[in-house]
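Note that one protein chain is taken out, while the other chains of the complex remain in position.
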Amino acid sequence: MNAEQIIKYLKEYQGDEVNIMEVCGTHTASIFKSGIRSLLSPKIRLISGPGCPVCVTPAAYIDRCIEYALKENHVLCTFGDMMKVPGEKGSLAQAKGDGAKVELMYSPLEILEKAAANPNITYVIAAVGFETTAPAYALVMEEAISRGLQNIRIITALKTVMPALTWICENEKGIEGFLCPGHVSVIIGSQSYGELAETYHKPFVVTGFEPEYILAAIYDVVRQLEARSDGKTVHNLYSNAVKPEGNQKAQTLIEKYFEPGAAVWRGLGPIEDSGLYIKEEYQRFDGGSRGLDRDIELPESCRCGDVIVGRINPNECPMFGSGCHPVSPYGPCMVSSEGACGIWYRNR
Amino acid sequence: MNAEQIIKYLKEYQGDEVNIMEVCGTHTASIFKSGIRSLLSPKIRLISGPGCPVCVTPAAYIDRCIEYALKENHVLCTFGDMMKVPGEKGSLAQAKGDGAKVELMYSPLEILEKAAANPNITYVIAAVGFETTAPAYALVMEEAISRGLQNIRIITALKTVMPALTWICENEKGIEGFLCPGHVSVIIGSQSYGELAETYHKPFVVTGFEPEYILAAIYDVVRQLEARSDGKTVHNLYSNAVKPEGNQKAQTLIEKYFEPGAAVWRGLGPIEDSGLYIKEEYQRFDGGSRGLDRDIELPESCRCGDVIVGRINPNECPMFGSGCHPVSPYGPCMVSSEGACGIWYRNR
Amino acid sequence: MCIAIPGKIISIEGPKAKVDFNGNLVDVNIGLVDPAVGDYVLVHAGCAIEVMSKEKAQELIDLFQELEEIGV
Amino acid sequence: MCIAIPGKIISIEGPKAKVDFNGNLVDVNIGLVDPAVGDYVLVHAGCAIEVMSKEKAQELIDLFQELEEIGV
Amino acid sequence: MKINMSHGSGGKASAELMRNIFGKYFGNEVLDKMEDAAVLDLPGKIAYSTDSFVVTPVVFKGGDIGKLSVCGTVNDLLMLGAEPKYLTAGFILEEGLELDQLETIVASMAETAKKAGVVIVAGDTKVVEGRGGLFINTSGIGLIPEGRDVSAANCEQGDVILLSGTLGDHHACILSARMEIENNIASDCACLNDIPNTLFQHGIHVKTMRDVTRGGLATVLNEIADTSQCGVELREDDIPVHPEVMGFCDILGLDPLTMGNEGKMIVIVPEEDAEKALTLMKETAVGRDAVIIGKATAGKGVVMKTRIGGSRVVDVLYGEGLPRIC
Partner (left out) sequence: MKINMSHGSGGKASAELMRNIFGKYFGNEVLDKMEDAAVLDLPGKIAYSTDSFVVTPVVFKGGDIGKLSVCGTVNDLLMLGAEPKYLTAGFILEEGLELDQLETIVASMAETAKKAGVVIVAGDTKVVEGRGGLFINTSGIGLIPEGRDVSAANCEQGDVILLSGTLGDHHACILSARMEIENNIASDCACLNDIPNTLFQHGIHVKTMRDVTRGGLATVLNEIADTSQCGVELREDDIPVHPEVMGFCDILGLDPLTMGNEGKMIVIVPEEDAEKALTLMKETAVGRDAVIIGKATAGKGVVMKTRIGGSRVVDVLYGEGLPRIC
């Protein structure tokens, strides 16, 4: 089997329609950049899952971030893609224009140096992300404790992928297979998906980010589905990076600082145990992360929830391209350059 | 006697050479602007005394101001003419370029509103001036106390005119008569000069700021000197504003908050009791004003001291126009637009 | 720089007055004086420091008469 | 956005390593892994999250062989 | 040494910066003339000028930064005897600027350009971090009709100096807003086309023109005296200053002679044309308060006869002209 054969197979595929969800935002970006959709038979549908942690952040969280950024002697530190997400009082980008102190970070660990240099300023980290990013925030706390830094706060909107995948398997029967999230799998390990594959009889394929990896994984999923047996299983095509047991050091660190709790996913609603919150004994770091569930009231016509789980394509939303476009995004799926609506808009 | 007669008299005066000191910076400015010097006989010399409180401020004071302006959460508030006065590490204007927080004020009383609005910022007022300005700082403290404001500090370089005049009468025999400082006289009253006039047999004339007032006062001094009797005395040509006893409410307020102490006058050196310092019981307002005596070491060639007391004209200083000019003033007399050297330079 | 010209009190509110200098209205503290609306005051660094004698405030005092009275 | 390409450890100093991505040197925390100089690591948000299997780090894994082994 | 505010004041420190840095590297025949605009030997003679505008507040009584940015460049072109034709506009916008405010300003620019008969033919926009303000640069091109030779170097002994109106209005207006002093002083911000137009139409021999902007009349006259190698003599009594502006100057210790204006100019003509020029200027809206303020002499520098008959040297502005306590 070589790449050309795979491409030919996927292009000419005439079997049952299959709906495959890629869970990872970086996979979504690579699919878009390499034009993979144009190489697939119309019978193969790729659905961009809730794999962008920015897109699933509720409005109350953004509002809390802005509140801190406007507070005297406080600076809010965030990744760039959070800047445009709308809260109820506008986005961080708009707030910055109003004088809010917002600084972009490349890594949360940068904040340690800033905090040490400016003890009178409190640095508030907007901690979004999945299992891949959570250990970085844990390291920030670990270091802050050992260096005695008092002026760091963290507002978490951290999410874990397994409870969300379970929710989708349970509630969205139409999704038949999964491309497992890339670097999340590095942390949690490929064996995590075993139980889901077995329970719901669905293929889960772990893969890398190059288009060839993705094509191979799609091929793998389609072939497993074609087999029509119950033996759907987890395949790991990214074995040079992803171990069956994952990164246990990272897992230990997450467990040391965080505990699971219910979290709201835009479009999916609240899911039990799908968020990570700072444990009681490290509460002094917490910028007030719990209970930030209130989300923006999307107008009835907005179909974000349906888009995220693949019930409709973005262009079937009545807001698409009229009320909602990348310059002034209405729904979160339009905000991120990896959000499903944003990608569809650029390819309209 | 009308204005023309006075001008004719002063132009054609051929008696003994007379040296008259105008003590008030605003008189100096008016003399310059109206071209009064060009109307006087060469036998009448006007000497600009230490009447500009900015010019007589020592370097240590400027350095202290800059120190505060560079301190986190501190803002230094100053009148505009202090900006260019050189301290040992440069001027406030230069420090501002380096990021020091310096704000210009029109009145010290403005600071009350700012301080009330920003309780986390300490406002440090550079309090220069003579008896005219001192009551304003006293009012700031009075109000700050009644409004419970904790975040105002005052660094004083306040001076009183009488001890300086006494020093000059004692040490600079060449100065034969005085135009009394205009608004200082409003506060201290015209009768303050009586003792000096009597002791040193010199005329002291209080006058307003219009050129006619100044001409009349010069005429008055020259006529008193010509009389060659011992009966030199105080004349008040500004009686619509200056009372014999001055403004007693202001005097009381000065006494409530300030006490006299030795102060350094650039060019004159330290003079006993010629400074005003915040009293012990209001020390919480003091930004560390005492002991700021260290002055910039002027090179040997600099003749600031001689210029201020009229021993030489500015153009006799070897630095004049070469090392020292208004864009980069070396000595304090070049800094202020009312400093003697600055005025001579613009009229060179 | 002292403000050489007197300003006219337009209104008084507590410790503050609005003072008119040739059409320029400035907020001035009047804690050092007891002026009435219509009075002319001398102002320095945001404080009124004296109320001018009423009859003489608006014009140059008759200096020359004064000189003669003094007898110089 | 995960960094899809692995970077090569150039030097290690305490909890930090310099990692080379095609000539771009980035300071990376290595608290989650135990790499040696010369190893290839995956990096996310300034942290190395895994050391890549040495023989496979620099090239695309032979996916197609893997697919055949898996038997799909 | 570092840049401080006085380097931008248009006074001496600015001039030193000009000479020591820009002059040193940019020096060329055209630039060295130090005119408001460059006279270029293109096919046909054109004037070409630039200015940046950084005023705060950006909207003020009598105008806004947009109107100012058009007037400023149009006036600079006019001062060389050119007919202004085309402008470029470069915007540097600070984050946080209200779009509504920007729209107001842009509309005002467009209106001003239309009135002044110029077309904005190229533009650029950048956004920077900041506090919601904006800067505007304009450049302009004007055509210089055959036979016109207007220059700061043309002034000769005996020539008469006319001023188009009162001094200090713009400066006092802006400072009033910043210091929250209430008054009715409005900026004089205006395009001055009507004055040169009428003077040329009526055959006045215009030797020198200058708009009296940053640095004030004192600075402009000193530059002309310097360039033309002559002296200038003024009479204080003849220099018009609005009483409200004078009151404002009294409060802050400022001198109208060094204060900036944005719709005032001087014209220098031979003595025989002076009265006719004055009459023509007074017939225009922007020159209705025009006066003869003095004449060129054989001397050096600028000297003013004061109201009481004294004489004083009028020097350029040093540093910034900050409000003072003493």
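Residue numbering begins at 1 within each chain, and the chains themselves are lettered A, B, C, D and E in the order written.
By definition in this document, a residue touches a chain if its C-beta (ideal position, glycine included) is under 8 Å from a C-beta of that chain, and two chains touch if they have at least 3 such contacts.
Predicted, not measured: the structure shown is a model, and the values here were computed from it.
K.L.:
Among A:L104, A:I145, A:A227 or A:I312, choose the residue that contacts the chain missing from this document, as touch is defined above.
P.N.:
Candidates A:L104, A:I145, A:A227 or A:I312; residue touching the omitted chain: A:L104.
K.L.:
Give me the chain D residues in contact with the hidden chain, please.
P.N.:
Output for chain D: 1-5, 21-26, 45.
K.L.:
If the hidden chain were put back, which residues of chain B would touch it?
P.N.:
Residue positions of chain B that touch the missing chain: 96-99.
K.L.:
Mind pulling the chain A residues that touch the left-out chain?
P.N.:
These residues touch the chain not displayed: 3, 7, 25-26, 29, 32-39, 51-54, 79-84, 93-94, 96-98, 104, 106, 128-129, 133, 211-212, 215, 326-327, 336-338, 342, 346-348.
Convention: only the chains that are shown with their structure count from here on.
K.L.:
Given the touch definition stated above, what is the smallest step count connecting chain D to chain E?
P.N.:
2
K.L.:
Please state, in steps, how far chain D lies from chain C along the shortest route of touching chains.
P.N.:
When the steps are counted carefully, the minimum from chain C to chain D is 3.
K.L.:
I'd like the most central chain, judged by C-alpha centroids against the all-protein C-alpha centroid.
P.N.:
Centroid comparison flags E as closest.
K.L.:
Could you put a whole-Å number on the gap between the CA centroids of chain B and chain D?
P.N.:
The mean C-alpha positions of chain B and chain D differ by 72 Å.
K.L.:
Show the residues in chain E shared as contacts by 2 or more other chains, in ascending order.
P.N.:
In chain E, residues 252-253, 324-326 touch at least two other chains, as defined above.
K.L.:
Taking all chains into account, which pairs touch?
P.N.:
Going through each pair of chains, those in contact are A-B, A-D, A-E, B-C, B-E, C-E.
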